[in-house]
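Yeah, one chain of the complex is gone here, protein chain that is, but the others are all in their spots.
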Amino acid sequence: MIIIMEKGATEEQIEAVIEKLIGLDFNVHRSTGAVHTVLGAVGPSELVDPDEFKVMPGVMECYRVMTPYQRAARAARPEGTRIRLAGEREGEVELGGTRVVLMAGPGSVEGEEQLFRCAELAARGGAKLFRAGGLRAHLSPASLTGPDADSLRLMKRAASTFGMFLVGEVVEADSVGIVEEHADVLLVGSRNMQNYPLLRAAGRARRPVLLKRAPAATLQELLVSADMILDAGNPDVILCERGVRTYGSYTKNTLDVTAIPALHKLSHLPVMADPCRAAGRRDIAPALALAALAAGADGLLLDVHPDPSKVLAEGAQSLEPEQFLELARQLRSLAAALGRSF
Amino acid sequence: MIIIMEKGATEEQIEAVIEKLIGLDFNVHRSTGAVHTVLGAVGPSELVDPDEFKVMPGVMECYRVMTPYQRAARAARPEGTRIRLAGEREGEVELGGTRVVLMAGPGSVEGEEQLFRCAELAARGGAKLFRAGGLRAHLSPASLTGPDADSLRLMKRAASTFGMFLVGEVVEADSVGIVEEHADVLLVGSRNMQNYPLLRAAGRARRPVLLKRAPAATLQELLVSADMILDAGNPDVILCERGVRTYGSYTKNTLDVTAIPALHKLSHLPVMADPCRAAGRRDIAPALALAALAAGADGLLLDVHPDPSKVLAEGAQSLEPEQFLELARQLRSLAAALGRSF
Amino acid sequence: MIIIMEKGATEEQIEAVIEKLIGLDFNVHRSTGAVHTVLGAVGPSELVDPDEFKVMPGVMECYRVMTPYQRAARAARPEGTRIRLAGEREGEVELGGTRVVLMAGPGSVEGEEQLFRCAELAARGGAKLFRAGGLRAHLSPASLTGPDADSLRLMKRAASTFGMFLVGEVVEADSVGIVEEHADVLLVGSRNMQNYPLLRAAGRARRPVLLKRAPAATLQELLVSADMILDAGNPDVILCERGVRTYGSYTKNTLDVTAIPALHKLSHLPVMADPCRAAGRRDIAPALALAALAAGADGLLLDVHPDPSKVLAEGAQSLEPEQFLELARQLRSLAAALGRSF
Partner (left out) sequence: MIIIMEKGATEEQIEAVIEKLIGLDFNVHRSTGAVHTVLGAVGPSELVDPDEFKVMPGVMECYRVMTPYQRAARAARPEGTRIRLAGEREGEVELGGTRVVLMAGPGSVEGEEQLFRCAELAARGGAKLFRAGGLRAHLSPASLTGPDADSLRLMKRAASTFGMFLVGEVVEADSVGIVEEHADVLLVGSRNMQNYPLLRAAGRARRPVLLKRAPAATLQELLVSADMILDAGNPDVILCERGVRTYGSYTKNTLDVTAIPALHKLSHLPVMADPCRAAGRRDIAPALALAALAAGADGLLLDVHPDPSKVLAEGAQSLEPEQFLELARQLRSLAAALGRSF
């Protein structure tokens, strides 16, 4: 920990800080500059809140040297994490390598026929992962229902019929088990990024976990949540940027493209992006999808629907079939230009 | 729903919007202005996402006339909601009336002695509600443990020994039952503001629920979450502002004092504020507490500790005993000046 | 400057940083922790951008020890700055002392009669400073016109007729001279907080300068702008918080009440608040005015108008006469409760 004393801090104030640090088992090094005295403290930083020192008289700033996440940090695996999925019908997919991985599917499930048409469409666009949301809860949250075995089985069948792996959302610690039984990847949505019981349950699962960033989470908070999953024993976490909340109102959220190269520097985990949910409108989403790929995303999530304008809710963010297939072509050509495959 | 067409929108584009509205069972009123055509649509607005129209060609803007929350809206109870607690040793407390209610307690529980000293201190400052956090999870999230019957019993004893009601945090739907058994008020923390299974469970409980706003939640999102609790049958929800995330970095969060009068206009539910958690530092928190009261808060949450500078984590936001008692005096005098009691 | 190397930084990377620091005339102290190597560097920090080190390989973080502002810092005048105005008809006013100073006036000038009615109203409410905006520029910016001698003379007459000092806005370096001739205080609006030529011109003026924070400025940026005025020779700068831009939409901006105690800690300059412009709506502004005073503001700016609902633009944020006088009463009683006068 590094503590910078204010200009004009008294000797007494400095001593009080040193004493407190020593009482907390830190070794303290003091360096007296022309203007500021700076204290470097080595000790149990992970247990001490730097804010505790900020409120002491005479203290100007206090920084913790250690990041609050360890396992998710780049230094823990400098070469990067690659996550492999393999299946008989699905073949092999690797997340975190040179291939860009496409995940696609409908925002919500309306029925079996729609589900299979969505899956066929997703596969035609090159998706390797299929994601079918539940009936989502924005407009009428009470109607949100957790996953049941029947619908999971159906989704799995839709996915594997077209050679894709299934991604299933988990919203409660209790239901991780049933989702894990049918889905190949577990998705923790942005509303649950700090649902600690759920993160721990996902950490005990044997499936890779796609962890979506909450709309106001810092990169550090996202990585602390990832750490919790890693810490519980699951080494396969995929980070996903899906838009941050800003003062802008043209789109639902503001896709934080900067997070993609930043997370690659801070962490060894693969990074995906969700341009459809970030934009909330299908006329803007394709530009964001191309941007996220250009910025270095390892994969993309896209909402697709055979006829999104007929959907009552969550349709605005879903791509139309032609639009999706055209975007897939552009993504392929962009990936090639960047020396990656798709 | 109101749809404003772009300047220069073609007749075809207008017709397409009208047709879609009619297909969704809306009655449409068209008014053609000098520059813009405006469509007013009456129908099942709660089922339709206005964004779906924003992406149609020729559409400039689309507004939903109805708020997505109903039960929490001021119109549902124009006179305001008052929540009463009564106990043998605790007497009576009313939230939402002219008296300002103080809730206080330690950020985390370190042991029985500390707990009782905190409770005594809280009561001396005039607190009617006692809140004792668990060991919180910022620095080392894995150490967060759920509530167990023993510690709840202990907390309840500490609270009632000094004539206060107990507030207990719930973090999982499963554990609402056990908390409800011992605590008088259930607290849903800001990280769980959109944990829908938990909200529904709290809605089925027979205790008032204190619902904390997430640091990037809009007022509307907070009220949608409150609606979900009300909708499940629990009429007693207390809203709590605890700081929003901005670009500022001097304090942990930025207390959104504006939210207090705004929530009073939008909703009939009582509104509390949590200045300690918002500031994250005890040198700034008292000014925010006074500000929140002046802005019309029905109650305040304060973190207190007999010796906060000795605490390893979460201490920086806890008030010192003298500071707390002095603040309580100022709050009392401020309340009187505003024609309220304390 | 303090530079923290990443876990796993190589000796070469550390050496490169040290070499660069030495080349920039820093003295470097190296301390090697169990996990991180930390370099403390004493030297010409004010000339060096810490970001330059952040991009070097192996560097995790870099902090500058010095604040980028000096003269505005609390340490430069620990006892605080008090700004005195004295006039024959106006009496004496002191900003930064125990008295709360009220500044009031119309958002825009519509004519001589309205101006005098506004001034009378302001004075009845206890205002010591009168502020009359020009015709403001939000809705039709082209109509903004600079100050001319005639209207300044008129405003001055309105102010002094009712025993108040005049506050006049400056928008161009060139027109500082003419405003200074008639007004007692110069106002630099939030849109000009970083208009450097204007700040320098205000710094050469012999009148106190009220400097409004831009809606997305950090406290540090505000203080750097204040420094520029102080540096040009003008010792009398008043800081003014007027709302920051957040994702909230119920009010025009979000009044950052936290900034008031924070600026008092960081700086010796008086701090005012502008709740009307922050809220943009007169039904919310009074609660914010009370909150700002409770948080420790040295003064308040209020927009008043004899009949604001008749105003085409900028009327929504102006208080109605009765509302203003009632608020003034509440502010007086609040100030007394806090041990201050008004």
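Should a chain be cited, it is by its letter among A, B and C, assigned in written order, with residues numbered from 1 in that chain.
Just so we're on the same page, a contact is a pair of C-beta atoms (placed from the backbone, for glycine too) under 8 Å apart; a residue touches a chain by one contact, two chains touch by 3 or more.
Model, not experiment: these values are computed from the prediction.
Enquirer: What shown chains come into contact with the chain that's not displayed?
Expert: Over the full assembly, the chain not pictured touches A, B, C.
Enquirer: Out of C:112, C:148 or C:174, point to the residue that touches the absent chain in the complete complex.
Expert: The one listed residue touching the chain not shown is C:174.
Enquirer: Which listed residue (A:44, A:91, A:235 or A:248) would be found touching the missing chain in the intact complex?
Expert: Residue touching the absent chain, from the options given: A:248.
Enquirer: Against the chain that's been left off, what residues of chain B make contact? List them.
Expert: Within chain B, the residues touching the omitted chain are 2, 4, 6-8, 29, 31, 33-36, 38, 40, 42, 60-61, 63, 65-67, 73, 75, 78, 245-247, 249.
Enquirer: Counting contacts across the full complex, list the positions on chain C that touch the omitted chain.
Expert: Its contact residues with the unshown chain are 20, 24, 46-49, 51-56, 68, 137-142, 144, 146, 171-174, 191-192, 194-197, 200, 214-216, 224-225, 227-228, 231-232, 245, 252, 280-283, 309, 311-317.
Enquirer: Which parts of chain A are in contact with the chain that was left out?
Expert: These residues of chain A touch the chain that is not shown: 216, 218-219, 244, 246-251, 254-262, 265-266, 278-279, 283-284, 287-288, 290-296, 330, 333-334, 336-338.
Throughout what follows, only the chains that are shown with their structure count from here on.
Enquirer: Find the geometric centre of each of chain A and chain B from their Cα atoms only, then give the gap between the two centres in Å, rounded to an integer.
Expert: Those two chain centres are 26 Å apart.
Enquirer: In whole angstrom, how far does the Cα centroid of chain A sit from the Cα centroid of chain C?
Expert: Each chain's C-alpha centroid was found; their separation is 38 Å.
Enquirer: If you look at chain A, which of its residues touch at least two other chains?
Expert: Each of 245 in chain A touches at least two other chains.
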